[in-house]
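Every protein chain except one is present and positioned as in the full complex.
Let's look at chain A:
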Amino acid sequence: MADDLDLVFKALADPGRRLLLDRLHAESGQTLGQLCALMEMTRQAVTKHLKLLEEANLVAVVWKGREKLHYLNPVPIHEIAERWIGKFEKGRLEALAELKRKLEEKADG
């Protein structure tokens, strides 16, 4: 599990790769050529970034005939939200519940 998330966080740590994900979010299912046309990056750099995004499972590839289409895969982002943001949210809610309990105890006493 930790390894999977390491790859995701590493992949997200680069502004160029985040931009690629934004481009795929705007229009999912693009070829390398389409993505290169939109990016101020060499084709080699885009290829390299896409490979890392694929390894992190943030980009999924579907072949349609001879075209390799890149899709944004939202599942790992959702897992981060669940495991990290959701977890902190839970702590905050528990702290609030505890505060309420204490305040009510005082009111009773």
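Just so we're on the same page, a contact is a pair of C-beta atoms (placed from the backbone, for glycine too) under 8 Å apart; a residue touches a chain by one contact, two chains touch by 3 or more; residues count from 1.
Just so it is clear, contacts and distances are computed from a predicted model.
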| item | value |
| --- | --- |
| Hidden chain of the complex, named as in its UniProt record, picked from "Phosphate ABC transporter ATP-binding protein PstB", "Quinol oxidase subunit 3", "Branched-chain amino acid transport system permease protein" or "ATPase" | "ATPase" |
| Interface with the unshown chain - residue positions in chain A | 1, 4, 27-29, 57, 60, 62, 71, 73-75, 77-79, 82, 86 |
